[in-house]
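Once you've had a glance at the structure underneath, I'll fire off some questions.
Every protein chain but one is kept in place in this view of the complex.
Order as written gives the chain letters A and B; numbering starts at 1 within each chain.
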Amino acid sequence: MNTTESRTEPRTGTRTENSEGRMVNGRIVEATHISRIFPMPAGPVTAVADVTLEIAPADHIAIRGPSGCGKSTLLHMLGCVEPPTAGTLLFRGDDVTTLSDRKRSLLRLRQIGFVFQRFFLLPMLTAAENIELPQSEAKVPKAERRQRTKELLEYVGLTARADHRPSELSGGEMQRVAIARALANKPGLLLADEPTGELDRATGEQIASLLDRVNADGTALVIVTHDPALAERSTRILSMRDGRIDSEAASI
Amino acid sequence: MGKVWVRCVVALIGAAVITAAAVRAEDTPSVLISRQLSETEHLSVGDVIRLSTSDDGRNVRPFRIAGVYEPTPDPAKLGAVIREVQLHLPDLLALTREPGTPSGSEYVQTINVALVDPNDAAVFSRDVRARMPGIDAQPAAGAAESTGPFIVLRRFHLAIAIVTIVASTVFLLALTIMLVDERRATVGVLRLIGLPTGRIVTQLFLEGVLIAVVGSVFGLALSLLSEGIINRFFQWRYDTALVFVRVTPQVAAICVAIAVPLGVSATVIASWALLRRSGLRLARR
Partner (left out) sequence: MNAVGFAWRSLVRQPARAALGVLGVAAVGALLFDMLLLSNGLVISMRGLLDSTGFDLRVTATDALPGQGPLVPNAIDRTHDIARLASVRSAVALRFANALVLAGEPRGVYTSLQGVAASGPSHPWTILRGRDIAPDRAEIVVNENTATRARLTPGSRVMLRASCNDGPEALPPVPFDVSGIAQFPFDTPNGTTVAMSLEMLARACGGNESNQADVIMVASQESAGPSVAVADVARLLPELHVMSNAEAVNRFERGGFTYFRQISTVLTAVTLSFAVLLITVLLTVSINQRLGEIAALRALGFSRWRVVADVFCESVLIVGGGGLLSLPAGGLLALALDRILKRIPGIPADVHFFVFEPSALQVHVLLLAGTAVVAALYPIRVVASLPIAATLRDEVVG
């Protein structure tokens, strides 16, 4: 199953158009010297300092580092949840910092998927309804939504649990539904913040395999994780310390 | 028998002709006028006015304004502008006497009596009735409560109060359910680590009592504050000295007696609904 739009850029270097029709290189995200500073009563706190990073289509990136090093903050900036306080952040060639809140929401809805440590499924909706929800918000016609939801449930192996509520699912099953939800609108980029943080090793392994498959099917993947085994599955491993990227390694 | 004051009030509606004269007449009889009459007719102490009980101005007599008084608030006259004049009885009788009526044979409707010791009122009333057949004497205390309209209004207010208590109970139950629900995980963990249900219930009960008592105190403080605001507003609105809201110790005691058990009961009901579930289910998010 295709998890992205048919117009999927190859992994490296092809030029394509941004939303204004300008020809840009094939990067999904281009972050240049981005920083994020939080004003606090006791003084400003620099969560991310001077990070430069590019994400190409079908990249598989892991971000590691000790607690408080700025991993999640960096992830949120890459996902256009929080704008950087300094630097330039381009998403498919568009400067995110100049977009209104509404346009950033639309961008997240259609082009970025999020998977959270705590799943954040809506407890009053079934698994299928949770997956349908972003499609409904993106004004996808009903028949198409239903078909896409069915495909995604099949993709994550939960067809039989379509009508179950989150309280009736295990942790691993909930995370699979969350991944399916994140893929609902065929985003080019999937961001996962400690996706196996609340799961046991075996279940975490299943989720990791699923994420590998998503990436292999053409979706760029950025994972924030403490888990070395999960990080080793990526092609690029970024180590962060004190808000900066300390080192970047390629996985074998 | 106490000292007897005789006062007569002539309610001047319509028929009286009142004018302010520039005549200085220290020997004219004096009257008191109500504040509202003073304000509407622009009269002040020392002015001489002429009173008549017929609309054609016959039998006009001059009187000098000796003072301006605040009329006793009368709920039955709420909204009315109290234009009153108080005269000495002989002056009033002289003013209102029919031409053929001999002096001394007139009548009055009521005699108000102020006793040296108000506690003698019941005994005094019985004494008057016994000595003067055809005369009815009643203590003034309690008269208001026994008057038909106020009995009915009290019932009306009670009905309104019952409805607001019902609505408040619903509100209280909703709040306590939310409060207890927020503690769900904590309660679940406590049960899982072995705390007996009774201990948890006692804890929640004590919290409920504390919240109910503090809430009642706060509610009383709020009611005292709003009592002042409401009275001031309506006294201004109706130009009266009537007291519209009064939080008496008895009222406060009844409110606390209702509020505290309601609050505690709401907490117990909400807790019971929570403790029926297993600790595992409670602890799981």
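Definition applied: a residue touches a chain if its C-beta (ideal position, glycine included) is under 8 Å from a C-beta of that chain, and two chains touch if they have at least 3 such contacts.
All values derive from a computational prediction rather than experimental measurement.
Contact with the undisplayed chain is limited, among A:I37, A:A86 or A:L109, to A:L109. Of the candidate positions B:V45, B:V123, B:A167 or B:A221, contact with the hidden chain is made by B:A167. Within the full complex, the residue among A:P44, A:P123 or A:P228 touching the omitted chain is A:P123.
If you put the missing chain back, the residues of subunit B touching it would be 13-15, 55, 75-80, 107, 109, 134, 148-149, 152-153, 155-156, 159-160, 163-164, 166-168, 170-171, 173-175, 177-178, 181-182, 230, 234, 237-238, 273. Hidden from this view is one chain, which touches subunit A at 72-73, 76, 79, 81-82, 101-102, 105-110, 112-114, 116-118, 120, 122-125, 129, 132-134, 136-138, 181-182, 185, 193-194, 197.
FYI, only the chains that are shown with their structure count from here on.
Chain centres here are Cα means. That of subunit A falls 68 Å from that of subunit B.
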